[in-house]
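One protein chain is absent from this view; the other protein chains keep their places.
Presenting subunit A:
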C-alpha cells in the first residue's frame, strides 16, 4: 500500500517534471528572431527545405527557423485549429483550394499586394498568381510551383496496340482506340481513372462545351442539363466499350497515388490522368517507359478547359510577431540563386521564370514534368471559383458518376437527380 501511495506521488510529480522540461525557454537577446515555417510534403521536400533553412540561418545568424513539417493528411485540420487559436506558424504553406475558405475567416494572412516593394515578384506570372492566390483583391500567398493536370502514357502498351503515342488527344480518340487495347488482353484498358478523377472529366468536359466554371460566381449552374447528360453518356459509353477501366477495379484504390496501384504498375492501363507534380513519383515506381501528354481537348471546344494550378502557395501569418523577418525569408526563398539551387523542383516546376532558367541550365528539372506543364499552360481553362471547388459538390458528382458506372442510373436520370442534389447544396452556400 505504501508502494501504491509512493507510486502515485511519483507519477504525479514525474508528469509535471517531464512536461515542465518540455516548455520553451524564453528568447535570448532582443535581436534573436525565431521564425516558424510549416509545410507538408514527402522526404525529398523535407530534406531540400531543411537544407534551405540551414543555408538561410548561416547567412542570418540572428534568425532561427523552426521547421514544422509532415504529410498532407490532416494538415488543413491543424492549420484551421491554429488559425482559430492564433498560433499558426509565421510562414505557412497553403493549398490554392483553401483560398476561398481561408479568406472567409478574415485577413488571416498578410495581403501580398502590400508587399510588392519587399518581395521581388517580377519573376512571377502575376495574372496566374492572382487567379489562384487571391480572393477578390486580397492576395493570400505566392505560388511555390506550377502544376498541370494531364495524361501519363504507357508507351509500350500503346505501341503494341498500334495507337500513336502523341501529345494531343481528343475525347473521341479515347473511344476510338479503346477497342484496340481491349484486343491485347482481358485485363488491358486504354485509360485508368479512379473515381476521384471523374470529377475532373466532368468539370473539364463541361468547361470545354460551355466555357463556364461548373458553378458560376452567382451560384447558378455553368451548364445546361443537356450538356451534363452528354458528358455522362460519354462516360457511360467509355465504360461500355472498355476504353475506361471498370469502376469495380479502380474503386478499390480511390485516392491513392498511381505509384501504389497494381494495375498501372503491371502495365494494364494504356494511360492515366494525373498531376504533373506526381509524375516523378509514378515514374520511380514504374518499370516501363512513360511519357506525358495533354489532357483530351475536343476539336470544337469553346474553352480548352485544362487545369493548371499552383503546386501550393506560401503565405505570411498576419498575426505573426516577426512579419518583417518572415517576408525577408520568403523573398530569399523564391528569388535567391542559392535557394533556387537547393530547393530545385521539390515543390513542382518553379514559379519564377528566373528559377526555371537557372535550373534548366543546370539540367536539374525533369524534362517530362516541364513538358507536362508547358503542354497544358497555353490551354488553361482559367481558374476555378470557390463554389466549383466546394468539397460537398465534388462528393455529389462523384456519387452519381459511380451510379452511372455501376448501371444503377441512366445518364439522363443521374443528371436530373444530381442537379436536384446540387441545388440543395447551392441554396445553402
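We adopt the following convention: a residue touches a chain if its C-beta (ideal position, glycine included) is under 8 Å from a C-beta of that chain, and two chains touch if they have at least 3 such contacts; residues count from 1.
The rule we apply is simple: contacts and distances are computed from a predicted model.
Here one chain is missing from view; checked against "Sugar ABC transporter permease", "Cytochrome ubiquinol oxidase subunit I", "Protein arginine kinase activator" or "Hydrolase TatD", UniProt names that protein "Sugar ABC transporter permease".
For the chain left out of this panel, the touching residue among A:156, A:211, A:257 or A:382 is A:257. Interface note: of A:126, A:175, A:265 or A:377, the residue touching the hidden chain in the full complex is A:265. One chain of the complex is left out; on subunit A, the residues touching it are 1, 4-5, 7-8, 11-12, 14-16, 18-19, 22-24, 36, 38, 40-47, 50, 66-74, 77-78, 81, 84-87, 89, 257, 259-262, 265-266, 277-278, 280-281, 284-287, 311, 348.
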